[in-house]
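Of the protein chains in this complex, one is absent; all others appear in place.
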Amino acid sequence: MGEVLQIDRIRCDGHGLCAELVPELISLDDWGYPIIKPGNVPPSVVEYARRAVDACPVLALRLARIATLAAR
Amino acid sequence: MSDTILWYATRGAGVVSLVLLTGVVVLGIVSAMRWQTASWPRFLTTGLHRNLALATLVFLAIHIVTAVVDPFTALGWQAAVIPFSSSYRRLWLGLGVVAIYLLLAIVVTSLLRRYFGRSAWRAVHWLTYAMWPVAVIHSIGTGTDPRFAWMLAIEAGCIGSVVAAVAWRATAAQHTAWRRLPAASPQGQKWS
Partner (left out) sequence: MELIARAAGAESLTAHLHRLGPMPALPSGALIAEVEASGLLGRGGAGFPVGRKWRAVAERAAGGAVVLANGAEGEPLSFKDRSLMTARPHLVIDGALLAARAVGASDIIFYVGAEHRTADAALRQALAERTGEVRGRTRIVAAPAGYVSGEESAAVHYVNAGDARPTSSPPRPFERGVGGRPTLVQNVESLALAALIARRGHAWYQGLGRGRARGIGLLTVSGAVNRAGVHEIELGATLSDAAAAAGGLRGDVRAVLLGGYFGGWADLHEQWGLPLDAPSMRARGLALGCGVVHFLPSDTCGVEATARFMTYLASQSARQCGPCVFGLSAIAGATQRLAAQSPQPGDLDRIVRWSGQLTGRGACHHPDGAAALMHSALQVFADDFAGHQRRRCLTISEPARVAVA
């Protein structure tokens, strides 16, 4: 069991707050859109990931609990 | 003596609420404009926006409660809950009640954003542009006694900063304008 950061790519407007709040997992490309590190969210940054999910102005992020790491 | 304290508390909390609310509105626009510097990140704007809004509620609570329990104003709870039902400055006070309700709607839908969904949240949030002017008019209309210069200065400052922020937003290019450009190929009948 683990948690994964998932993003709704259509909703995302490239605000970029997520990259500010959890830079361990999210960086921005040349146009301000998030690049998310794949894999489970390490327990040490789960709290920051939650804050990023909460801060997204368009609710494009979520933390999902998954049983296994499925390919997209 | 205690009456005077309540009276000062009401007016003081009211002024603080107006200033805080103005800050909230300006920060909301700054957030939408995606403004940031090396030392002022985006999450600071949104975080302050949220926290100042909640602080505003606290001062509004003080403002309302002290006004109602103050024996000098002879306002009952009814006046605070039902708009335009007070005998004292019916219109201006009533507008204050309206503003409170609008603000509560905005705050509740924001706190429970996840359940309301983005469209509903956004629609209610735009009511800010009705709520804030109504609050300002309430503040000017119910303002009693001689108009102190500092009070006028505060009001002018609040109005000026919101007008400037709105002008900034209205004249700047939209960050998501690219979404509204049609895709290259012709689409189906219902969508263009």
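The letters A and B name the chains in turn, as written, and every chain counts its residues from 1.
Assume contacts are C-beta pairs under 8 Å (C-beta built on N, C-alpha and C of every residue); 3 or more make two chains touch, one makes a residue touch a chain.
Just so it is clear, the structure is predicted and the values come from calculations on it, not from any experiment.
Asker: Among A:12, A:25 or A:55, which residue is in contact with the omitted chain in the full complex?
Answerer: Candidates A:12, A:25 or A:55; residue touching the omitted chain: A:12.
Asker: Can you list where subunit A touches the absent chain?
Answerer: Listed in rising order, the touching residues are 8-14, 29-33, 35, 72.
Asker: Counting contacts across the full complex, list the positions on subunit B that touch the omitted chain.
Answerer: 178-179, 181-191
Convention: only the chains that are shown with their structure count from here on.
Asker: Take the average of all CA coordinates in subunit A, do the same for subunit B, and state the distance between these two points in whole angstrom.
Answerer: A distance of 31 Å separates the two centres.
Asker: In the complex, go through subunit B and note every residue touching subunit A.
Answerer: So the residues of subunit B in touch with subunit A come to 31, 34, 41-43, 46-47, 113-114, 118, 175-176.
Asker: Write out the stretch or stretches of subunit A touching subunit B in their complex.
Answerer: 11, 13-17, 20-21, 55, 57-59
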